[in-house]
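Quick notes on the structure that follows.
A protein chain is absent from this complex, but the other protein chains hold their places.
Now for chain A:
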Amino acid sequence: MVATRRLNFERIPQAAVLAATFFIASLLSVPVGPSSVHLILNGLMGIILGWSAVPAILIALIMQAVFFGYGGLLVLGVNTLNIALPALICSALFAPILHRSSGRQLFYLGALCGAVGVLLTGTLVSLSLGLSGSAYLPAAKIVLATYAPLMLAEAAVTGFTLAFIIKVAPELIRVQE
């Protein structure tokens, strides 16, 4: 709610178009080893959208729940928190350092940002599973393990994306200020 109020009307088209881009990017299936994963990109979203990442994620999740049947209507709140909170943390942690770095360092920072985003989301998902009953604990551990390949892919792709953006359109990162 705080995040929604922070959304200036001048920023609505921008946030919406970027949210749509992230929605499409999450349809991309990236091969990792023998399997393939769909990216969450919450680290990247946090850095580019800042606070607007929260409503953007909420809307993407609503659309997934309603039009694709993934997730669910009742866990919408939990899911939004699980994905949006890491996005905000990433933006707070990495956005200030990113401006001051360049070249190869930038890629590694971006990769770290992507990895942290996914890791935090994985932890939060497991936590919310574990907290809803001790019976779900073993499943929660397995869920956390399945996030490992995702983390790898996410780190690599986020790193390359950020390096690319800084080179081509650095203003995209500075959008939130």
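The rule is simple: a contact is a pair of C-beta atoms (placed from the backbone, for glycine too) under 8 Å apart; a residue touches a chain by one contact, two chains touch by 3 or more; residues count from 1.
In this text, contacts and distances are computed from a predicted model.
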item	value
Chain not displayed: protein name in its UniProt record ("Cobalt ECF transporter T component CbiQ", "Leucine rich repeat variant", "Glycine betaine/proline transport system substrate-binding protein" or "Fe-S cluster assembly ATPase SufC")	"Cobalt ECF transporter T component CbiQ"
Touching residues (missing chain, whole complex) on chain A	1, 4-5, 7, 9-10, 12-21, 23-25, 28-34, 41, 44, 48, 55-56, 58-60, 62-63, 65-70, 72-74, 129, 135-139, 142-143, 146, 153, 156-165, 168-169, 171-172, 175
